[in-house]
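First comes the structure, then the notes that go with it.
Just one protein chain is left out here, and the rest sit where they should.
And now, chain A:
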Amino acid sequence: MGQCLRYQMHWEDLEEYQALTFLTRNEILCIHDTFLKLCPPGKYYKEATLTMDQVSSLPALRVNPFRDRICRVFSHKGVFSFEDVLGMASVFSEQACPSLKIEYAFRIYDFNENGFIDEEDLQKIILRLLNSDDMSEDMLMDLTNHVLSESDLDNDNMLSFSEFEHAMAKSPDFMNSFRIHFWGC
């Protein structure tokens, strides 16, 4: 039931996606276009999936140093369905609320997925940011110690989610920089 409004999306689905994500209708339709271009032809968009490599090579994520972590956090069982892509775009959109962004940022930055951002994670983050071995070992250790001494409030050498949230809430740049435009229109 329901005629097709544009390409293959039903308008009830469009309404639902618009109610459950922070994206506008136009943006959802644009992402739908991009998704259809990438997925194998002939399949219904709700059943098609994209691999992590395909999503990593989207223009919005191509140069991001954390693209593998982003793909890992937002995919299910190693593949992206259309709803996974929408969920990812919603978290990175401009209208998303700070708590949602902070939650996913924590998951992205937790490289070893132990529920904390520890020294090893911090060092990996810094090396990814700089993308080179220009930083000497002791400078890396210095920086890690500075970050921990500033944000680690209960002195266990790791950042729990609450401490990360507290540090990000103090920084107004976080909301500004944690934004990606996925739609090409």
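Please note the rule applied: contacts are C-beta pairs under 8 Å (C-beta built on N, C-alpha and C of every residue); 3 or more make two chains touch, one makes a residue touch a chain; residues count from 1.
Basically, contacts and distances are computed from a predicted model.
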| field | Name under which UniProt lists the unshown chain, selected from "Essential protein Yae1 N-terminal domain-containing protein", "Response regulatory domain-containing protein", "Transmembrane channel-like protein" or "EXTRA-LARGE GTP-BINDING PROTEIN" | value | "Transmembrane channel-like protein"
| query | In the full complex, which residues of chain A touch the absent chain? | reply | 1, 3, 5-6, 11, 16-17, 19-22, 25-26, 59-60, 62-66, 76, 81, 83-84, 86-87, 90, 92, 97-100, 103-107, 109, 114-116, 122, 125-126, 129-132, 134-135, 139, 142-143, 145-147, 150-151, 153-157, 160-162, 164-165, 167-174, 176-181
